[in-house]
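Removed from the display is one protein chain of the complex; every other protein chain stays in position.
Entry: chain A
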Amino acid sequence: METIDYEKKACVFNIQRYSIHDGPGIRTIIFMKGCPLRCKWCFNPESQSYKPMKDFGTMMSVQDVFDEIKKDQGAYRRSGGGITFSGGEALTHPDFVEEVIKVCRMSGWTTAVETEAYVPEKTIHRLVPQLDYVLLDIKAIPSDLHKEGTGVTNELILQNALIINEIAKNVVVRVPVIPTFNYSEKQINYICRFAKHMNHVETIHLLPYTDFGKSKYKMLDRTYELEGIKPLSADDLLPLRELVEGHGFKCVIGG
């Protein structure tokens, strides 16, 4: 019999009900706090640190989370929805995430993760087979560009991507499209070419840049490096969508 450690705790910075863009059906997103990356455009900068700070983040037990996500069980049941882990980088809390996955499995809810895959390979092997959907962020292929935009190089990420391709039940690639970073045919082409090596990927989501994290930087006494850059609209991404489709993928803007 599977045991569940309901007492296990981690720092959660938000639980968002009725999420409809992060996996199938009606979902609840659990935003875990803490991320090893420092993307310049990050619109949840309060999620980057692993510690609760100011009003952001509370330590929650698996039981606390269960009580909360249970509230929408009717909607999951009727829509084929469930739970999506996000962050920060949810997979940097493997023990906690695994316990919550067990709770979801026991209740019959689907699970998804939104990940940037910058985690040890063994975490991928441990958790990905237990999840129904992986929404995998790939931000850029040239490693130096990646480092400039996110603070880390991408070898580990790309290597994990190929593993995820092999072991995940369903995988979708998501690309945040950021002016000054990867908002160009060239960069998106690179990503598509890489994604072609992932034979189980059918769909690529292009997420237009928004600046609604801007004000949070002020609250956190940090400077927003993309100050002055205009958000992209869905229409701005239409040419890139054509490009992605040209590579034989389905493409969703927003997603």
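As a convention for this text, a residue touches a chain if its C-beta (ideal position, glycine included) is under 8 Å from a C-beta of that chain, and two chains touch if they have at least 3 such contacts; residues count from 1.
Just so we're on the same page, contacts and distances are computed from a predicted model.
When the unshown chain is looked up in UniProt, the name that turns up among "ABC-2 type transport system ATP-binding protein", "NADH-quinone oxidoreductase subunit D", "Glycyl radical protein" or "Phenylalanine--tRNA ligase beta subunit" is "Glycyl radical protein". Touch with the chain omitted from the figure is made, among A:R17, A:K169 or A:K250, by A:R17. Mapped onto chain A, contacts with the missing chain fall at residues 16-21, 25-26, 71-72, 74-75, 77-81.
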